[in-house]
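Pasting in a structure now, in structure tokens, and then I'll have a few things to ask.
Partial complex: the chains shown occupy the same locations as in the complete assembly.
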């Protein structure tokens, strides 16, 4: 679906029809030098993509990639057009889960085509933000590219923070005295961290390239801004790596905890068994059928035997308590 | 066995005898500039290979490699002839197993020789596909090389997806409450992933070389297509690496699960034992032979003792239930 | 809060108002060539930062970073101004914990702005130290940069030594015969080591750059001093890496210890049980109701039975002691 389509002339928006117009994007708008057109699409049909590809003369391999939502982040150059694939990430609080989407961008000299798959980053909001900053928009398509990358990476940082909180919770649970089965929680977190890593890691190279001004459209000033994005990416990736290592360590500690609890249980059980087994022996003794067993004829033989059982058990109980077995 | 043999003149097929013709491949067909001959062989006998080697003047070391089906993927250049070894992979659903085959390709200026070992990719189908796209075939032998690499790597991606499903199943099994011995399943999957990795990893370098146009026959346009193959390879290799890490984490979780179950079993057993041992103590007490044991002479002494046993056991049962031991 | 502000003329301090003066830093002091102004700020308000940014013409991206206390160490250059982010670390003995703060420095040709977040290194003390060494201060802003880096890295080394002591303690605890749950201690230490690593590792590159004289303001002599700082950083990072590996090994040993203790406990328990169960069998035997059991009619049958029980238990006890089960 074509979501928005506008011409930017000296940083000002010139609307090009509304979202319902099916002919949107089927014609290239002639622009003055420095002007550019920005078309935003969401979950496009093959037809729509095709039409836009013809309009802007996009390379078929890139269009094929843009139509598929399971790409890895990458930057490629087809002639004068840059093709950037970004993974979007966001954290859904209700489910404690990281979700992923994808943005594909075609950046030419006088146009930007953004293709979004799935939910996540609200590109419309990014566009409205930019439209309020005419000075930035004047820098042309690269400014749009920067604005979107910046937005996406900011979201990565939020995801990183949410995961840090999750890891803190796991940590607390592992070291709490309660018996918790943390292994599945750790597994899920590790899986999410792997997801984040797959979005973040491959993006570092493109951002580094932009920061070094690999494209002639990147001015030194713009490069500074991309360097900032690259730096944030680096920060996210270090946070993520650190969380991964912490989780592994927490998992090991979890294993150690299970063993220690097993041992404690075994000792408790054994101590408990002793409290029953020893009186059973005493009962067995006074159940013997010898002719001459003086205790059997005592008036208080029976209470004495019961007291003996209780006394021995109490003594054992005290001893086990003292030595930490109970 | 020589499977097919044809001359391609301006992208059109010119048949050169049928598959039964034993003389096939024993003579080089003179071609116009831009034409090329494509011979396909399957599990060749040393004789066949020898004949073809003499016809196309192939290097003996490459021919030796082509006759052996346990090569690693590689690209080598002998004079003007490129020699590429590819591992083919496919997933057999019935056995949940990855199988491997091998394709060796000799690519000269005016010929392609494909040598296939084992089952897998249907090169005949690839050839028929290509023959319908005369425009592609016009690019000559490098187009054939690209088409086969593209086909093989597409199959890798399918294998990757199948393995992802297998890993999802293992994951579910590990975290299901049922007692499952997942370690052998994980082992088999790890072994298959290693197999895939051995096919995928060494192929990245040759594809990268083609993408950078290392051979003078690779036009910038062709290089773009090889870049696409290289990108898919990269994707497969990331999927595979990710699965490997997930499996390791799942295995660790499996270990933790076993320990937790061991602990639960031990506690259940102990609780069960208590339900028998405590009544035994009571029975032992009333089996004692003291002269003065008032309960023994009660009319309802016996039912009282039985009730006492049942009552104590019921109490213990309730207590164990509440504290999670049963 | 602006903490201090002074002009350094030929290595001598020329005060520029006191700390309460809210106009501090709002004007640039004209200096002779070679002179420079040094403003120290602590946990600045956005306003203060803004004022100073305007005064010294600092880049907005760097100012944004300087206002945030969760940066990673890095060196960036905006025009003529270097921007260095340092993590400060210090060890709090009472809590056996490593705490972190942050210093941001802007170093221009004739000014230094230091922005400190959190506690830690006392920059005022560093400044006073430097003011006593006019010869050093004559080297200008780079001398201030060096002095602070040197101070921060010295503190890293102290933290490294404190962690070495902590690891020694953990090691002792792991291998002591006492039952200690070392896994949480090891986890905390690993977490702190990761913290230190995140401060130390990214700083190596900037220091290496200074040591190689990447900036035209760095004389070969100054570079030698930065090389010394880089060497100390290297040393800290090796100490830290080594501690991390030692902790992992100690954790593994801890796991092995738990298993061994579990085994010892199980054997002790079993031996203990045997001392009760065997006499119970004897009691059971003499509790049988056969008509003809000669022992039952012996005058000393009962003491004999008791002695038999004690004797058998004593024999078992001796045997278990000898074979190491008790």
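Things to note:
As written, the chain order gives the labels A, B and C, with residue 1 at the start of each chain.
Following the convention adopted for this analysis, contacts are C-beta pairs under 8 Å (C-beta built on N, C-alpha and C of every residue); 3 or more make two chains touch, one makes a residue touch a chain.
The model shown is predicted, which means the values in this text are computed figures rather than measured ones.
All together, the complex described by this structure holds 5 copies of its single chain type, of which 3 are visible.
The rule is simple: only the chains that are shown with their structure count from here on.
Taken together, the touching pairs link the chains end to end in a line with two free ends. In this entry, chain A maps onto chain B through a rotation of 70 degrees when their C-alpha atoms are superposed, rounded to the nearest 5. When every chain is reduced to the mean of its CA atoms, the largest separation from chain B belongs to C.
Chain closest to the overall centre, judged by the mean of its C-alpha atoms against the mean of all protein C-alpha atoms: A. We define each chain's centre as the mean of its Cα atoms; on that basis chain A and chain B are separated by 27 Å.
In terms of their C-alpha centroids, the spacing between chain B and chain C amounts to 43 Å.
Listed for chain A are residues 255, 259, 262, 266, 273, 277, 280, 284, 287-289, 293, each touching two or more other chains. If you check the complex, the residues on chain A that touch chain B are 59, 61, 71-72, 74, 76, 78, 181, 183-184, 186-187, 190-191, 194, 198, 202, 251, 254-255, 258-259, 261-262, 265-266, 269, 272-273, 276-277, 279-280, 283-284, 286-289, 293, 295-302, 305-306, 309. Listed in rising order, the residues of chain B touching chain A in the complex are 171, 175, 224-225, 227-228, 231, 234-235, 238, 242, 245-246, 249-250, 252-253, 255-257, 259-260, 262-263, 266-267, 270, 273-274, 277-278, 280-281, 284-285, 287-293.
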